[in-house]
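Here the complex is missing a single protein chain, while all its other protein chains stay put.
What follows is chain A.
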Amino acid sequence: MAALEDEFTLSSGVLSAGPDGLLGVEQSNKTDQFLVTDRGRTVVLYKVSDQKPLGSWSVKQGQLITCSAVCNFQTGEYVVVHDNKVLRIWNNEDVNLDKVFKATLSAEVHKIHSVRGTEPVLLFKEGAVRGLEALLAEPQQEIEAVLSDGEVIRWTKLFMVFRHPVLIFITEKHGNYFVYVHMVNSHTLSKYTLLRGQEEKSVIQSFTASVDRKFISVMSLSSDGCVYETLIPVYPTDPEENQRVVSSLLLRAVVSGSAPSGVALTVLDRDHVAVLGSPLSASKECLSVWNIKFQTLQTSKELPQGTSGQLWYYGENLLMLHGQSLTVIPYKCEVSSLAGALGKLKHSHDPGIQVMPPFVNWEASQGDGLGSQHAEQPRRILRRRKIEVSSQPAVPPSKQLLTTIMKDSEKHIEMELRKFLAVKTPDFHAIVGDLVTGLLGRCQVEPSFCPRNCLVQLIQTHVLSYSLCPGLMEMAVKKTDVQLLQLCLQRFPDIPESVTCACLKIFLSIGDDSLHQAEIDMESVFDYGDSVQGDNVAAPVDVLQNGFSPEGDTCLSCCQEVPAKPQDAAAATPTCPVTPQRAALLNAILHSGYSEAFLLPHLKDIPAQHITLFLKYLYFLYLKCSENATMTLPGIHPPTLNQILDWICLLLDANFTVVVMIPEAKRLLISLYKFVKSQISVYSELNKIEVSFRELQKLNQEKNNRGLYSIEVLELF
């Protein structure tokens, strides 16, 4: 995680920082030493770890340093320009700047750049570029003008790209911005016009840039408070032609544009930028670190004494003028381990959601981030052009789909959705949740709108859960859409008991005709044979329940209670009391998870005749179960015996007082009672046998015990 550490100030007394801040802070050839140039006459060399100056040099009174001092990394000398044209070169031993090497140039210098691995490069105000050595060989050489009249250099930076220095500078003329890329070694210059989209009217306040193999990414902070990114190829395809580059929105409204002392932006690493300025909500100035990949604010630090709107970043230190003193804030971005992050987040997760863990592909999202962004950049821009109505400069496909959902026809949405589902993006599960919420939102507004197919598609992605889209099942319950409900019951891991119960009510009450029309997943239902509702032709079959026939029960008293009518046997015959469609729906209920305490109160609301029907069905399943030795039902994914028995108990617990009063349920209750009784007697028999078995086992062990010494007969092969 990116983090800003505690700030510390370098001693303030030496500097005479004006209201415009410092002229510049540059790296010295030793790490952790910086050359600070103020707007007056002084250059100070600071050692950051010691928080103290190592040396200080001033020009004569009347002279004025016009560009910040740099270190020539090849020689260790310092270079500064005063009075626009006078070049001074000195080293640590020199005391007086008047006595050091001096060269007067023929044109005004804008800035000296020095980076490791190359000699210092001078940029003249007219846009010409010279290496220091070449310039010193002939100081009075003619300097050509590159820029047109009225064109002013706003920002400049030197990069090393494959060991070649590349100077980039941005100029402004009448509110238009131009980017120049100068290859110092080959003296090729390419010019780009910076096209700006919506932010046309705003003024760019700060630039920063980073470079990778092929592109220079220039980021700009506009007065509207947004950060824009522009990609400029390092090697131009056609250097002669004046090309155009487009900037795109990177971060939205990070600072308010109207900061009193300006804002500053600097790139920290591939994923992070630091922004200096006052945030929208607060008036105080603030240093904030943003993650540009996830567009999140990582950390920020208030700077109550105000800044000069300047920010430098070298090594791991962010330097700025805070009040009157130069402040250093170390910045660290440790690669944090996923396990550590998950460990912290563990408690905040709903356990229900974790059944289907939303795996984020970290490889893809963290991998060559910049590269992939470049790859996507042109496409985004194109799309923006295409959809002119969109107010967003770069629309991710999900956003676009959401807008489609809001406006387009059902058919169109379906097509777009299919396209979208074909490509899995890293934050897929979140987007799917958004989409469903969007669809449901439109459903509520437009009662005629019913995107069933879309919803089915989305549910089948397996990433949805009840908590992601609570409205979905409510809507399905309202519309008695049994197919959708069945799908939800099968797919969602976290359905509340009240909703499960509402589903059960619908499944039990819905008419057979509407069931026949619905497309119901019949996977869990095995062939119930010739089971037709109300058809009592099936001959009564004696079912041996666990090898124990209730008919053979010796308990006379309970047998006498049972009216000996022929149709009595019907309860014991395995005829399914419900149609296969309804059976499939009820099986979905049986499979869903629940907690007894929460389910019981809701079960009491179900009408008695429905309870009886469900009980009959469960009893039928139980009979089917006990038909085979393994106590399982045939078919793919059938309800298990435990689920059946749990539900029988639950229903009876909740509704016993009601059910016991219903005449048609009496027979069922009696057979259930007999069933339990027979089970108890089976188990008591088994318990009796167990003792004998144990004795037998003991005898067997004794037989094998040879003792200390024995003679055995052994047949060897």
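Just so it is clear, a residue touches a chain if its C-beta (ideal position, glycine included) is under 8 Å from a C-beta of that chain, and two chains touch if they have at least 3 such contacts; residues count from 1.
Keep in mind that, in the parts below, contacts and distances are computed from a predicted model.
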Among "X-ray repair cross-complementing protein 6", "Centromere protein O", "EIPR1-like beta-propeller domain-containing protein" or "U3 small nucleolar RNA-associated protein 4 homolog", UniProt-listed name of the chain not shown | "U3 small nucleolar RNA-associated protein 4 homolog"
Who touches the missing chain here, A:I636, A:V691 or A:L708?
-> A:L708
Go through chain A and note every residue touching the omitted chain.
-> 334-338, 340, 703, 706-717
